[in-house]
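Heads up, one of the protein chains got dropped from this complex, but the rest are sitting where they should.
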Amino acid sequence: MNKKSKTTLGWTAFYLFVILFVIILILPFFWQFMTSIKPLNEISAMPAKWIPGYVHFEFYRNVFTLHPFARYMLNSFIVATSSTLLSLVIGAMAAYALARLRFTGRRVLLMVILSVSMFPTIATLSPLYLILRNMKLLNTYFGLIIPYITFSLPMAIWLMTSFFSQLDGGFEEAAALDGCTRMQTFTRIMLPLIKPATFSVGLLVFINCWNEYLYALTFMTKEEMRTVPVGIALFPSINKLPWGDMAAASIVVTLPLIILVLIFQKNIIAGLTTGGMKG
Amino acid sequence: MKKSTKKLLAALLAMTMAFGLAACGSDVEPAPAAESAAETEIEADGEQQPTETAGEAEAPADAVVINFAYDEGVGDATREMIDKFNASQSDIFVESYSLPHDANNLHDDFVNKMVAQDTSVDVMALDVVYVSEFAAAGWVNPMDDLYTAEELDAFLPGTVSGATYNGTLYAAPWFTNASALFYRTDLLEQAGISEVPTTWQGWQDAYEKVKGDVDYAFSFQGIQGEAMVCDWCEFIWSFGGQVLDENGTAVCNSAENIEATQFMADLIGTYAPEGVTTYAESESEQVFKEGKALTCRTWSGTWNVFNDEAESNVAGNVGMTFLPVSEEGDTGHSCMGGLDLVTNVWIDDAHKEAANTFIKWMTSEETEKEFTLISSQPPAVKAIYSDADVLEKIPFYTDFFAIIEAGNTRPLSPNYAEVSDAIQRNVHMALTGEQSVEDALNALQGEVEALSK
Partner (left out) sequence: MKTSSKKSAQERQDAKVAWLMMAPALLILSVIALYPVLRTFWLSLHEMSLKNPGSGYPFIGLRNYIEIFSDQRAMTDIVFTIKFTIVTVVLEMFIGFAAALVMNRAFKGRGIVRAAILIPWAIPTSVSAMMWKFIYNDQYGMFNDVLYRLGIIDGYKAWLSSASGSFMALVITDVWKTAPYMALLILAGLQMLPEELYESAKLDGANVIQRFFTITIPLMKRPLLVALLFRTLDAFRVFDLISVLTGGANGTESICVYAHKQLMSFLDFGYGSALAVLIFIVVFIISLIYMFFMGGDLAGDD
């Protein structure tokens, strides 16, 4: 009897904690959503108004009619997806090499790779602009993808290296016994084993690229090439900060990311295949 | 095929698709958007892209193509003017791009380009306080031969002196801006005050009479930023103080300045919201729009917003007047802002000429008048303030002209950024009470003096 009530108590406490945690996390976002459907003169009501007088979706309409917002989202999507995929593929290969293969200079390389991403972006902006201009990459998708890869790669490599190193060496021995080359071991066995980690890393890289502002502002000046964060920054006019429109835009922008998470969450939390060694 | 190989292939396929899309880059057409809000870009080598957006044109075959970068804050009006220019002649074609409405963003973008000796932008819209800096860095072309003395006379004198550095004109005044004191006409009426107060004391007395209906007398900007520099300058001017004296020597810790700054700091938390030290224009305007403040100091263009019933709770009850002064009989001096047009020093002569022609057209009386009618931004050309059409649309310009004429500029110096930064930090500490006013202004004096060495 005691044990049962203890478990129930445990679970209740657990659920309470979860609910409280989620509420605190979501509350600002909920507020933002409320702002995006409130009438214009209630947005900064004093004191703050929680229940709007009436609900309207004009801000959402504004987001897409006053600005080429769909275009912005397409650009962001293309850039972020390409950067993520490339970072993952290139990063996974490098990470595997660093984690599992034996050669001299591993640690030094890891440090060098890391150092390159440690530099403050404010200082790298100017020289990077020069490089991209000379390579004629300004106002092209690659003009953003390449810089994004440079700051995503180190993180992807480091994270995947640490995950690879967590794996049991037994897998490779078994694979070698089966006659697999290193590359085959890599693609057929090791990669799938860190799948949940890969998806997590991919998601983080995607979000980083999706939300990046400074490079996007500097390297893409043509209206039809702009990404979402810059697009939102272009909303304010000289005497007006259209907070309703911006709130609506931020909701519109966050939704695809949430959908992505919901789609891929199974992959983030895949059950670990312990059957790799058996059989 | 093994599952993992399948996945790898899928990833590679996706990557290839992404590559393909990426390689297409700027050839992809923009989605059709309403009005002239979308920019239409044309390849620099003359290739044309069919688009469905309004107001686009194609670059004539042998036209000189110049690029104009401007503040999105006046985006719509600017784009209309550009379209008009392009349609009116076929020798010059103007392409453009806008930057977010943030003085820092604009400044930084131009700096990056100038440092890279970029020729991708020919004409830039520069905030008036940065003209000296850009001129000292050698990034903008002199414009002495662009206007005759007579033509220069057509501009407000303050805008011309702001565009001059070391005796040479380096920028063309485009539009200006001045702050004003907005107030609640209904409250003054209710309190039986027939004459609009002109002094600080006058406004404080008025507030005492209507205390029940508003929480605050004043709402202004005290954030640690450029907005506060404007406010602080106006406070010290209203007490007869200056930042630099006639010889350009720093007098930041003069007695008048100390008195003014003390007064400003004392208002916060009593006659003005406590959060004023975090307010930029937007926050201070919200307080007024919600009907919580008797007055609000902000830029003149906010008139339309304050009277917009959809978003302002005080629409129709708003008046505009000079900034308050400390002594009876003085005039309130507003801080002048605005944007000037400059040309990039790295471009070749053909582009320079085309750029100058465009600039001259943009700053002509006719164009400025149209620009003002669309954007409600104060023009740099004097005559427009008495133009019948303009006054019909924007009736308060009759009074506003007097405010503009009495406007002062912030200190003009290539080191303006450092001076502004020094003012921001030190004065903010005085406003939040972190430091005493004397200490803060003494520190400021020290810093500004060191800069002039």
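Observations on the structure shown:
Per-chain residue numbering starts at 1, and chain names A and B are given in the order in which the chains are listed.
In this section, a residue touches a chain if its C-beta (ideal position, glycine included) is under 8 Å from a C-beta of that chain, and two chains touch if they have at least 3 such contacts.
All of these numbers come straight from a predicted model, not from anything done at the bench.
The residue from A:Leu9, A:Val55 or A:Met111 that touches the chain not shown here is A:Met111.
Considering the full assembly, B:Glu418 is the residue among B:Glu80, B:Glu353, B:Glu418 or B:Asp439 that touches the omitted chain.
Considering the full assembly, A:Ile149 is the residue among A:Leu40, A:Leu74, A:Ile149 or A:Ala175 that touches the omitted chain.
Residues 14-15, 17-18, 21-22, 24-29, 31-32, 44-48, 50, 90-91, 93-94, 96-104, 106-107, 109-111, 113-120, 122-124, 126-128, 131, 146-147, 149-150, 153-155, 157-159, 161-169, 182-183, 186, 194, 196-197, 200-201, 203-204, 207, 210-211, 213, 228-229, 232-233, 243, 246-247, 249-250, 253-254, 257-258, 261-262, 265, 268-270, 272, 274 are the ones on subunit A that touch the missing chain. Counting the whole complex, the residues of subunit B in touch with the unshown chain are 104, 107-108, 111, 115, 133, 136-138, 223-225, 273-275, 277-278, 283, 286-287, 290, 292, 414-415, 417-418, 421, 424-425, 428, 432, 434.
Following the convention adopted for this analysis, only the chains that are shown with their structure count from here on.
The residues of subunit B lying in touch with subunit A in their complex are 2-5, 7-8, 11-12, 14-15, 18-19, 21-26, 28-31, 33-35, 37-39, 41, 69, 71-76, 97-102, 105, 109, 112-113, 115-116, 118, 120, 282, 286-287, 289-290, 292, 299, 301-302, 304-305, 310-313, 375-377. The part of subunit A that touches subunit B in the complex is made up of residues 39-41, 44-46, 65-68, 70-71, 74, 78-79, 81-82, 85-86, 88-89, 125-126, 129-130, 133, 138-142, 145, 187-189, 191-192, 217-218, 221-225, 230, 233-234, 236-241, 243.
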